[in-house]
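A single protein chain has been omitted; all remaining protein chains appear in their positions.
For reference, chains read A, B, C, D and E in written order, and residue numbers begin at 1 within each chain.
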Amino acid sequence: MSKRMMFVNRRAPYGTVYGLEALDALLAASAFDQQLCVAFLDDGVYQLLRNQNPAVLDMKDYSRTFAALDDFGVDKVYVERESILQRGLCDADLIEIRRENGSDAVSIMASEDMSRLMESQDIILQF
Amino acid sequence: MSKRMMFVNRRAPYGTVYGLEALDALLAASAFDQQLCVAFLDDGVYQLLRNQNPAVLDMKDYSRTFAALDDFGVDKVYVERESILQRGLCDADLIEIRRENGSDAVSIMASEDMSRLMESQDIILQF
Amino acid sequence: MLHTVNKTLTEKPSLLSCLRLAGAGSDILLIEDAVYSAIRGSTGARLLEQSRGKHQLFALGPDLECRGVKAAQLIDGIEVVDYAGFVALAVKNDTVHAWL
Amino acid sequence: MLHTVNKTLTEKPSLLSCLRLAGAGSDILLIEDAVYSAIRGSTGARLLEQSRGKHQLFALGPDLECRGVKAAQLIDGIEVVDYAGFVALAVKNDTVHAWL
Amino acid sequence: MKFNILINEGPYTHQASDTAFQFASAVFESGHEVVRVFFYHDGVHNATRLGAPPVDDRNVIARWVKLAEDYNIDMAVCVAASLRRGVLSDESASQSGRAIANLDQHFKVAGFGHFIEGAIIADRTVVFGD
Partner (left out) sequence: MKFNILINEGPYTHQASDTAFQFASAVFESGHEVVRVFFYHDGVHNATRLGAPPVDDRNVIARWVKLAEDYNIDMAVCVAASLRRGVLSDESASQSGRAIANLDQHFKVAGFGHFIEGAIIADRTVVFGD
């Protein structure tokens, strides 16, 4: 019986390594036959900004891997709308993540819906 | 020509090691002939609460050393009043720190005075 | 679901996110530095007081004692538990969700 | 005095403490994650806008570029500097005060 | 009931490892068991055998080792996180061309999948971080 596992990103990229290592962890988890999803809220939404260029600081642009999440069997990406708005951002500022069939893997949702989704998980890991 | 150096504690004790290591650093600095002072603001004021008992978690009660700061030549301790009040605390909740001559080493001051004091330093180290 | 929070609001805003997203009826346990947020009159306590109807609130006793915070200083409606109580809460709830 | 801040308000409230305690006329440089706080419409930006008369505001360009934040997204009155500009600010001011 | 534990921060600097240790001890005292403790991010520093804390302080690593021995807990550090931070087993040392290793022998090196496997077999997963 597989478990519902949510990987929650709440921190900005580059200032700390948590975002990068969260993605490493998610990819490792994708090898198991579980029901995985990934969520971005609070400063975690900054991880999805377009046009990142960490090469300027000799760092890796791991945000490019988000576009390939479906290849790893992770096809559900949830983003909290309030977290986007509170940061002066809008949906169009975020990168697109599509499934192999072309459909949008990203659901931008209100806090209440994010809350319900969280409550339905078996395992929640925050990074 | 000696320099004015301020050690600023802005973090709570025990949740992280910064407070303990700030005190170690302050004592090491006291061996040099500089004008040292120590300030507590934001969550740093929790370091001065009475009746700490970290032995319950097998940790060291380094707050006891504050009472002996004068022995190390540190006789100026500044605390921001706003930081105390914002935490539901009052002056009486804090430990006493006295100089060898019996006078009170602690000055509890308003933000504006703390600001002026900070601006007069040559070196400021936050922990 | 059991939610754990380990920082004060003035260290990190994770308590805020927890209170925004924790479902009604879930348990919230304050551990480590978060126990300071239960002190009456603090910014954290005012938020916690508003959420008492929605959540059952707990604070870890050894973290309170370590920091010199007495039960009398806490807002009403916070139950103090020891590590065995933390384990019991983790057993009672299907999921333990740490807000980091 | 040059004050540096390296976190967003939603990570740690150090920008709040910096703005409360930095003396009038001092320079404030946003580095690392703090550069997000200069984005127009964010909580941090609203605070920064109120303090523009009191402080000269700077943001570290490489940290903006790294994170995909464009100059056009920033509030007015923020000067973008590179690391050489950071050094120049540290030379110009007698003291560099990092808010951690 | 079976517990699976994740520790994300190093010893001393953050309280995470202390809290996890007290929690794990209470799990056994309550008649349950901790089947696995996995160390991620800076948590891998909990597995060094070179730590020499002051004699008047607790020894966080020694405490984990004793608990693991007493109750047969599986303790593992993440391979990628530990390579990055210089926590090496004999094997990872020789693979990365280093003459010495600093991983305490009571810990093993494993991929993050080892933690996920723990999460699947355990009844509860509890995370300690900062």
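By our rule, a residue touches a chain if its C-beta (ideal position, glycine included) is under 8 Å from a C-beta of that chain, and two chains touch if they have at least 3 such contacts.
Quantities reported herein were computed from a predicted structural model and do not represent experimental measurements.
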**Study point:** Displayed partners of the chain not shown (whole complex)
**Key:** A, B, D, E
Check your understanding: Which residue, D:P13, D:G44 or D:P62, contacts the hidden chain when the whole complex is considered?
Key -> D:P62
Review point. So which bits of subunit E touch the chain we can't see?
Key: 10-13, 41-42, 45, 48-54, 57, 80, 83-88, 92-93, 96, 98, 100-102
Study note, to complete from the structure: Missing-chain contacts on subunit D, rising order, are 6-7, 31-33, 62, 82-84, 86-88, 90-91, 95-96, 98, 100
Exercise for review: By the contact definition given up top, give the residues of subunit A that touch the hidden chain.
Suggested key: 14-17, 57-60
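Assume only the chains that are shown with their structure count from here on.
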Review point. Count of steps on the shortest touching-chain route from subunit C to subunit E?
Key: 1
Exercise for review: Compute the centre of every chain as the mean of its C-alpha atoms, then state which one is farthest from the centre of subunit C.
Suggested key: D
Revision key, fill the gap. When A-E and A-D are ranked by contacting C-beta pairs, first comes A-D
Revision key, fill the gap. So, in whole Å, the Cα centroid of subunit D is separated from that of subunit E by 38
Check your understanding: If you average the Cα atoms of subunit B and of subunit E to get two centres, how far apart are those centres in Å?
Key -> 34
Check your understanding: How many angstrom lie between the CA centroids of subunit A and subunit C, rounded to a whole number?
Key -> 27
Practice item. Return the residues of subunit E touching two or more other chains; collapse runs of consecutive numbers into ranges. Key: 15, 22, 125, 127, 129-130
Review point. Where in subunit B do residues touch two or more other chains at once?
Key: 14-15, 42, 57, 59
Study note, to complete from the structure: Here the pairs of chains that touch are A-C, A-D, A-E, B-C, B-D, B-E, C-D, C-E
